[in-house]
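The complex appears here minus one protein chain, its other protein chains still in place.
Entry: subunit A
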Amino acid sequence: MGITFRKETFRDDYTFRNSPEHIRRFPFPFNEDSYMYAVNIEPHVVGPKGSVLENLIDVDEHYVAEMQDRALVLAEDPLRCQSLPHMTLAGWDLLELLMEQQALGYPEHFTLTRDGDRWRWINRPLGIDDTFTFGDTSTLPYGPMEYITRQSQGDFCILDQRDGNLWMDAGMVTTQADWSLDFDIGMNFFEWHAPVPLAHEKGIFIRALKFLTNIQQGKPARRLNWTMTINPRLDTSPENYHKWGPDRATVTPENVGDKVHLRVELQSFWRLPRSNGIVFPIRCYLIKMDELVTQPKWARRLHRVIRDLPEELATYKGLTRYRPTLVEWLSKLDDGSPTSPGFGPD
C-alpha cells in the first residue's frame, strides 16, 4: 500500500485538508505552554512510525498537490528558484540526497537505479521516468537543483561554506514564510537573518552558525519553527504580500477555525558530500484550527502560547491583527487543566 495523494488546492478555493491520520502526525511545535526562541537543534534521526520523522525526507498525502502549486508559482515568478554559478555541484549533491531518501522511504512511489553515471529515476505520483547522466546538466530538463526540488516537498536553500560563514547561494523557495530568496541570495548567515528580532541579542545566530558549520556528512540535524497563515496558502512570499496580506483582516469569531492555520516548518540541515555545502530543507506543514483542536491538549497549549507571546514576536510573525480574535476563540477550549509534557497529542 502507498500514500493516497489528495487532490486539493493551496489558493483560490483552498480545498487543502488534513486526513485524521495526518492530524495526529502533525509536528506540533510546542513542548510546553509558552514559547521563546532557543537554539532548538537536535540530531535528525528517524522517529516513530506514523510520525513525520518516520523518514528523514517526509512525503505525505499533500505531495502531488504541493508540486502542482510549486509549478504554478514558478510559472508566475521564475526568480523563486535561483542558483549562483558556483553552486551546480551542490545541486547534484542535493539531487542525489533527495532521490536516495525518497526511494528509500517510499519504494512504491519512487525508484532510483544507478549504472555508473547513468541514472534512472522513476517518480510514479508525478508520472516521471527519466534516464540521465549524473553530473551532466544537459541530460536533465532543468538544472539539478530545480529538477529534483520540483519533485520534493518543502523549500530548499543550499548554503556555501567559506570564510567561517554560510552563504545563501542557491535555493528553491515557493512556500516561504515571508522572506525573499531573490533579495537574500548571496547573503551570509547573519545578513539574511538580519530582520529577525530579539534573536541576535540573545546570541542565537552565533551559536547556530557554529553548530551548522560543524555538521558532518551522514549526521543531519533539525529544528522546528512556526508561524501562522490565514487560509492554507503555501506561497506567503513577500513578493505576493500585497495579494495575501488582506486575508489577515478577514478573520472573524465565526471563521477562525476554518481560516487560521498553524504553519510549522521542519527545518533540517545536511552536509553535502562533493561540494561541502549545507542543504537546508524547510518543510512546511499546515493545519487549520478546526483540525488542530480535535486534540484537546494542543488546543489548551496553543491558547496559552499565543496569549502569552511577546509583542515583538507576534508582530514579526504577523499575528497582530487577528491575535485577539484567535485567543478569544481558543480560550473557550482551555479549561485551565495541566498539559502533559512533550509535543504529541494525548
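Just a few scattered comments:
Here is the rule we use: a residue touches a chain if its C-beta (ideal position, glycine included) is under 8 Å from a C-beta of that chain, and two chains touch if they have at least 3 such contacts; residues count from 1.
The definition used in the following text is that contacts and distances are computed from a predicted model.
For the chain that is left out, the UniProt protein name among "Dimethylamine monooxygenase subunit DmmA family protein", "Cytochrome bc1 complex cytochrome c subunit", "Phosphate-binding protein" or "Probable inorganic carbon transporter subunit DabB" is "Dimethylamine monooxygenase subunit DmmA family protein".
Note that of A:D33, A:D182, A:D258 or A:D290, the residue touching the chain absent from this view is A:D182.
Within the complete assembly, A:W192 is the residue of A:W92, A:W192 or A:W298 that touches the hidden chain. Of the options A:G50, A:G164 or A:P246, the residue whose C-beta touches the omitted chain is A:P246. Interface residues of subunit A facing the missing partner chain: 79, 180, 182-187, 190-195, 200, 238-242, 245-246, 248-249, 321.
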